[in-house]
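Note that one protein chain is taken out, while the other chains of the complex remain in position.
Letters A, B and C mark the chains as written, and numbering starts fresh at 1 in each.
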Amino acid sequence: MRYLPLTPGDRRDMLAAIGVGSIDGLFTDVPKAAWRDGLVDLPLAQGELEVERALRRMAAKNVAAGSAPFFIGGGVYRHHVPAAVDHLIQRGEFLTSYTPYQPELAQGTLQSLFEFQTQVGLLTGMEVANASLYDGATACAEAVAMAHRITRRGKAVLSGGLHPHYREVCTTYAQFSGLEVGSLAATPGATEKFDIDDNTACVVVQNPDFFGELRDWSALATRCHAAGALLVVVVTEIVSLGAVKSPGEMGADIVAAEGQSLGNALNFGGPHVGLFACREQHVRQMPGRLVGQTTDAEGRRGWVLTLSTREQHIRREKATSNICTNAGLCALAFTIHTALLGEAGLTRLARLNHAAACILADRLAAVPGIDIVNQSFFNEFTVRLPKPAAPVVAALAEYGVLGGVPLSRLYPERDDLADLLLVAATETVTDDDMTQFAHALTEALR
Amino acid sequence: MRYLPLTPGDRRDMLAAIGVGSIDGLFTDVPKAAWRDGLVDLPLAQGELEVERALRRMAAKNVAAGSAPFFIGGGVYRHHVPAAVDHLIQRGEFLTSYTPYQPELAQGTLQSLFEFQTQVGLLTGMEVANASLYDGATACAEAVAMAHRITRRGKAVLSGGLHPHYREVCTTYAQFSGLEVGSLAATPGATEKFDIDDNTACVVVQNPDFFGELRDWSALATRCHAAGALLVVVVTEIVSLGAVKSPGEMGADIVAAEGQSLGNALNFGGPHVGLFACREQHVRQMPGRLVGQTTDAEGRRGWVLTLSTREQHIRREKATSNICTNAGLCALAFTIHTALLGEAGLTRLARLNHAAACILADRLAAVPGIDIVNQSFFNEFTVRLPKPAAPVVAALAEYGVLGGVPLSRLYPERDDLADLLLVAATETVTDDDMTQFAHALTEALR
Amino acid sequence: MTGWSQALSAHPGSAGGELQTFTGNRGLQLEEPLIFEQDSPGHCGVDLPEPPAHRCRLGGLERQGPIGLPGLSEPQVVRHFTRLSQKNYAIDSGLYPLGSCTMKHNPRLNEKLARLPGFADLHPLQPEATVKGALELIDTLAHWLKTLTGMPAVALSPAAGAHGELCGMMTIRAALTAQGDPRQRILVPESAHGTNPATAAICGYAIDPIAANARGRVDLAALKAKLGPDVAALMLTNPNTCGLFEDEILEIAAAVHAAGAFFYCDGANFNAIVGRVRPADLGIDALHLNLHKTFSTPHGGGGPGSGPVALAASLAPHAPLPWVVHGDAGLALVEQAKGPAAASIGRLKGFHGQMGMFVRALSYMMSHGADGLRQVAEDAVLNANYLRVRLAGALSQSYPGACMHEVLFDDRFLKDTGVTTLDFAKALIDEGFHPMTMYFPLVVHGALLIEPTETESKASLDQFADTVNALAARARAGDGERFHAAPLLTPRRRLDETAAARKPVLRWRPQAQRKEAAE
Partner (left out) sequence: MTGWSQALSAHPGSAGGELQTFTGNRGLQLEEPLIFEQDSPGHCGVDLPEPPAHRCRLGGLERQGPIGLPGLSEPQVVRHFTRLSQKNYAIDSGLYPLGSCTMKHNPRLNEKLARLPGFADLHPLQPEATVKGALELIDTLAHWLKTLTGMPAVALSPAAGAHGELCGMMTIRAALTAQGDPRQRILVPESAHGTNPATAAICGYAIDPIAANARGRVDLAALKAKLGPDVAALMLTNPNTCGLFEDEILEIAAAVHAAGAFFYCDGANFNAIVGRVRPADLGIDALHLNLHKTFSTPHGGGGPGSGPVALAASLAPHAPLPWVVHGDAGLALVEQAKGPAAASIGRLKGFHGQMGMFVRALSYMMSHGADGLRQVAEDAVLNANYLRVRLAGALSQSYPGACMHEVLFDDRFLKDTGVTTLDFAKALIDEGFHPMTMYFPLVVHGALLIEPTETESKASLDQFADTVNALAARARAGDGERFHAAPLLTPRRRLDETAAARKPVLRWRPQAQRKEAAE
């Protein structure tokens, strides 16, 4: 087998050196009842050519986003990732290394994560950021748990504008933790009324919200702080921060975000990269790994994993989280893409996205029977169709257009949202794509 | 512009440091008559996204070999290249380095070329090989020139079974060198009669020959040597040497081969990699670079470019060749693929190719009106159709089958070859491909 | 940039040779500042067109100040990260015997296939009709994992091992709650990985540690003594973190089940038994697999991973969303806790799991096949035992006898040498090896846990063994200095972790701000 360096001869020599007659001699601790002599019932080894053929056949049964006019967002956004990013993250020294437990052999990973933490801090407007979590949804759940630890209060209030998956993950994570998670109803376009009392650990809001509406949470931040609660701000489209006021500027205490938009492919939903940032005063309550600066035996600057007393491998059940493996390589991709963009690039990228969405909104508004629900938006907005959105989206796919997310997919129980369609446009959308979309939509609504 | 690190500010500061008022001040040696203030008439800079779109559009107008049952050979063969090969050759340290003029900074390139030279020597059965030439055709022309230098004789005789492009390149190279190049007529299947006299520098033959026939040139080697001429053996399908008697075993003095089959894509004909090997006694007449083993200041083994007194940068007009840049990275791909295959892999790969061709031959022989011309072959053979092959191949393409090379494309002046079709099968051909081919051919011949 | 400052800071007689350089570079070992220290304001490594004219809809929420990101061109960025990568050690560069981490070869075929547009360029919210191949891949992966574990169901959405633990323990709590009593305690061996107790705590359970017996396994008597009606589950790692197979596992399972508790198994060490032993046959109710260990998806310097959880029939109904089910219209996605999924614990992660890892893992499994996977386990165990005997003379093995895929030593062999486990590990770095796992598991003193994996050749193991033995001899010969000073030959020498934690510097700040922060 191509991946196994031992030859039959090696195996014989090694068994002899060990002093057992056969490999079975090394499995004697396995109870007889669980012992299997034969192979499991699965196909035998195959060469690259055969495996590649089989998986290409599966891949060919999907419609790749790039092969059609594409307008889907909803927490995952299709951006152009420069070729240099994928080249660099595939370098074996990055790709095939483990968590940097031996800093002298991992300065590359550590320095890039230190750069990542700095970039996330700058983008979110927060003081400190960790070295990544699984994704935005789990980062949100960790934020709620962290607020719970900090405030020792029993209630979390989730905005109805929070991504439904984030809401669900928060609920799942908290269900056995003694924290009560309350969620407001989703009401696209409407403004929400949060009641905050002295048992409120945190309020969790999103900007832009799930329906694309831009929200200034500054006033809410003031209210939260007055009530001794924390404000958690979620960002699912990190590129928006190139154009939009940052959570830090709004007074957020914790920011949980999805970083996929920078450096990472759609990947059918994973792997993505969770961003997590907060105020310096709360750093010791933070989940996840942190890279810190230090010096070596010769006084030269270097980097190490630090504050690990927060973590499970030291603190065990008292840890701030159980997370170990995170999203390191996706964080590296994020860092490289962000480094390539820089201040000028990221702000322009954001303006390009906004421009594309504005133009699309105008195009769609011109389609008979369609209303734009949003007052404001970044690169995604909600439209009301004259009929249920789900079948329309299916029809659009028939026309070869991937035309957004019908809200009914995420709110099946909400008949009042059935006609709503969530539509996104990024820098990858061409004018021709928009024309095809508008045309197909007109057809589909006939 | 993303590839240019200098900022407008840098440019200003640097011009000041240099002491010129503007960049034009550094181009004052350009004659006024040739001075251009404006831009050349070409499009302006574009981003990755735009450039990628434009080139993808062009690529989409081609039928990729992998997208259709594929049976084309004729000196370029479609083999499966393991993913590790392309990953490794893209490592910046290999991809973006220059010719190893500073050995202390290029031991990686030098050692891999030393391994390449050894592999080529082993495969061809020759004593020494160089570090690659452009491709098989130019390697063949260099072999003829080398024989000319060694024997100081005025005539080269080319077999009619030599790849027509190789024949043409030999003729082009030699046309002003005072060497007379005679070529026998192409006669698929027939045995050739070479007349060798005391002015014959070399005889150039190929195995398998262009029509796929296997030839044992041992007797010819004896004749050549008796007459003081050299035997040059060409191999266009290097994989054949995993199953077939090597040129060295036949007594070749020089081997010129195409290495594309190992590690390299079809690339529409280039870049490929020219292999060049000969007897040790002639090494100082060899063209191209050579890597040699040596020791460093601490007595440790290392590698350097050597015997460069043969080369143009030292010998100028007396050099053995004018070649400078060669096919380094393609040679590396060849070396990695060959290292992955090893003895067991390469011999099996060769047997797989032969098996595929044998089975295809049987399938095609069953198609009404078709004759297999070859007595023997490796992975490619010639079939006679009941009508001109060119239109048939065009028809096959319509059926979505890339069904071989009509000899008329390479011998347009030879009506007697018009019905002949050159067909190849490698390990990448499936049983289903063959069925489609046979079926489409039956249809096309209706 | 570095340069003079660097030259000045480096002082004569420092390691790596008397020669000091002006740049601080040392031949091919190149210094590299932070991207923030290479800022060319206004510069950009990506060319984007001017945004077309449009009516702004930002609703007055424009960002106020600059972000503060540096501007670099593409060549600078490519060089920056190339140089950083060159400061890393990786499985591609050499042996990486990090116990419990299964650092095996990562085939590039898997990288290639995971990047096929049909997988990588697929949006999780596309209409189901446009992602049938993705569902087929997920279902095929599930089939392989179910067959290898012998268990009827597998939850694929967990993003890593610890996430899988959370998934498994939550399904257990959900099942117990459905029975009317979630119970209070989780039994966890002291040798367990930190994620086990941490996970149990998130599920609202109290952790009750169980001691190991003299043979490094769970003390069955102690376990039975602790079992009771308030015990929700046992979290056991098998093979355990001492590299030993729990030979009384059937009795353990029986006892746990007799107490009405569930048996959760941490499958991080599945590499030792894949294709040879099916966890279901050991009485396990829930087990997570680390696709980034056993099934070779790259660790990427810390992640991403994927931690599918195999579940017994009793726990399957509580599996997290989404589910991929066989409907009459072929495969279908269940995204809501209704109908068949009514008892689901809910969603653990956004969307459908780590698809990119699924592709890699399936490619890996199909490449090996049933025969190759069994060989993986056998070679992994063979390599570990070969090292065990090669090192037996010099190192002190914690528990005598054969091991599974990894072998555990403690620091008795360093007694009275003044050399610590840490020193010893750092000396290995100078020799061009990544050290073994240090100080884990906690059950032995100064642990050195060595896991070579099956993708190391005998020659590689021999060179490692020769080196470790030679270093041990050197330590016993009293050459302590050489160890305290180590590593001497890396881009940075030993780094001060205490100072880093005392006054944390967690991000770069421009000089000005940094002063403020200091005040």
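Observations on the model:
Keep this in mind: contacts are C-beta pairs under 8 Å (C-beta built on N, C-alpha and C of every residue); 3 or more make two chains touch, one makes a residue touch a chain.
Just so it is clear, the model here is predicted, and its values are computed rather than measured.
The chain not displayed here makes contact, within the full complex, with A, B, C. Here the missing chain is touched by one residue of B:K61, B:R152, B:K193 or B:R446, and it is B:K61. When the whole complex is considered, the residue among C:R57, C:R83 or C:R374 that touches the unshown chain is C:R83. One of B:V283, B:V367, B:A418 or B:L445 touches the chain omitted from the figure, and that residue is B:V283. Across B:I72, B:A186 or B:L417, the single residue that touches the chain missing here is B:I72.
Listed for chain C, the residues touching the missing chain in the whole complex are 1-4, 15-17, 19, 21-23, 25-31, 38, 40, 47, 73-76, 78-79, 82-83, 86-87, 89, 92-94, 105, 107-108, 367, 429-433, 455-457, 459-460, 462-463, 466-467, 470-471, 482, 487-491. Chain A residues in contact with the hidden partner, per the touch definition given at the top, are 1-5, 7, 9-10, 45-48, 50, 82-84, 86-87, 92, 104-105.
The definition used in the following text is that only the chains that are shown with their structure count from here on.
Ranking A-C and B-C by contacting C-beta pairs places A-C first.
Taking each chain's centre as the mean of its C-alpha atoms, chain A lies 47 Å from chain B.
In this assembly, the C-alpha centroid of chain A lies 19 Å from the C-alpha centroid of chain C. One inter-chain figure worth recording: chain B and chain C are separated by 45 Å, centre to centre, where each centre is the mean of the chain's CA atoms.
Among the residues of chain C, those touching two or more other chains are numbered 41-46, 48-49, 71-72, 74, 78, 82, 107, 109, 111-112. Contact of a single residue of chain B with at least two other chains is seen at positions 2, 48, 82-83, 87, 92.
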